[in-house]
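See structure below.
Shown here is a partial selection of chains from the complex, left in place.
Chain nomenclature is as follows: A and B, assigned in order of appearance, with residue numbering initiated at 1 for each chain independently.
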């Protein structure tokens, strides 16, 4: 297939290879998860067994040692050919795992492998490998945007321990029904500033109340329920500041761009699945005595579908390469805010092309199959629902994206 | 709203007025029908009570005396603002009823109102008014197109009566679960030719076997199940020839163009409903302290949605006007095949713009509402599924439509 994405690093080859072996089993379970509106636990067992859950964990701790964002995207796209709900769910865990692995590697270099602090940082990575830690994440709340969370943490001492208390409601907490931990952002206002806080809590924390309210058009197996925090206690160790509330910081720009572009991969994977389903049927079915694949109108429309898919792949691949180059370039020296907006803008370019293009590809696949693709017995009908989730992904929805990219292009960087 | 379609004839004003009164009750019942995957019988009771079922029945027989195709489209679009499944279902009945009303009117003029034959033709129209006759229709079979039905009728004498026997399988027999009769096309090959036959049968005919297999992405309340004919008997009176099998005839071109353009109206109605839902919410909801309707990005996207809707309305309205002019022009003298292909091409132009544009409008509405519109608690999610049925409508699907319009534009008329 034209411009198909392939991994560029050795760990990427391993992860993507593992992902490929899961496409068929995932696809076989996708309908049931959709109908039952439940996460498919077996998929996550497979992700663990295959090592994909711990893709970013260094090899010496039992992971794949993945570093390339590009290859991460390819792996997620591959999984999504089988089941996009599972694919987007695991990205949450990956994004947090990747940061933990970076912290560990930094410590290993700076402090040595045997330092206690290094070892402490290895601990959760080992748990990931053992399947004892699965982290979901969310930055989304109703009525606000990623920069202005209303969920708030305040100082709170409990059982003689310093810490915090968190209150608020997060939505789209994908994978939360089976996660062991949740990572989220909140506002903290105190003498140290009005800041964005990053919080990681066990899912069984008292006051952390899953809402079991996920019932959506698509991505029904992603477990994207709401989670309420009601006076939930946050130990000091689970709390970190990451720049001012309501403003873009370097760290937050980078994190959102990198963690979220991977979601785009899932929508590419959906498009690829739809494309393949259409081709397979066109090569076997006839109409009024002529093979569908031999009809000029069908060929023309297949061409349009293939061209749209090629655009999606090329743009997402280019964005992945840019991301890797950015990480490489700024591995030793910090990027500027302009650099980071450029990174975010590249992600938005990928999002714009791929999320819309993927919808277009699935829609053309449906056009090609006619009414048959519209019935629920055909996987296309589910793909059509799943793929529509793409444009909402944060930050910069369809009503904001073009303006933001224009601002960055013009050097008119928004700070909030 | 810009370029909103309004009726152009007095009966049209009555029918559309009646349709408007049903928008709200239909909308209120749409979710249940969708969830239960059942036709909403109460909607059809309302259609009967309001007189919409018998829109084409002459006033002297108790109907609205509708004649304008344009106004018929407007009425269907109006109903579809409430529930598109019901709207497309009733078009089937309308299309047959319209032809029956024309036959009656012609007989009344030619033979006089008191002639027995005139009275015979009035009979089914009176039944429609009384709610004793509700006709569904289908021309669709798997693996072939409208011109080449595989379902076949052969001469068969039964109980000392001349007649026919029909065998085959029709799909997308919308409204069949509650209809009293079904109208369909089949092939007849005998000494009189290899022809297209038109058949109308009671739904309780032995050997007419509904399949109860409708389970689709959308339009779930339309009852579009398959129907199998297994040696079902067709009396002579229920049989008519309409031109050669496998070739366009004047009659068949005209009938398909007129009966099917009305379906396009339903998709316009879905788009209008989605547009209104989006506007209503944008005028009440805020994000980071600003009313959504006041944000430039939102305004820009609303503009795009409104412009797309305006195109749909203008094109469908123009097609309706052309159809009425065609009928007027050819009310006394027959049209040429070129004229009829022009009519069909106008329908295709409407279909192309409106079915795609309606999907675009619903999609933009969803973009505007973000993740909220993606959850099943929002009607938008259903509209997004319903609206996708548009492009499949016969004849000339997405892989054929442009080529056909090009052929007509170039005067290269296809005959099969």
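We take it that a contact is a pair of C-beta atoms (placed from the backbone, for glycine too) under 8 Å apart; a residue touches a chain by one contact, two chains touch by 3 or more.
These numbers were taken from a predicted model, which means no experiment stands behind them.
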item	value
Per this structure file, total copies of the shared sequence (2 shown)	4
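Operating definition for what follows: only the chains that are shown with their structure count from here on.
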item	value
Gap in Å, rounded to a whole number, between the CA centres of subunit B and subunit A	42
Interfacial residue positions of subunit A with respect to subunit B in the complex	140, 142-145, 147-148, 171-172, 215-218, 285-288, 295-298, 300-301, 359, 363-364, 366-368, 370-372, 374-377, 381, 384-385, 388-389, 391-392, 397-400, 402-403
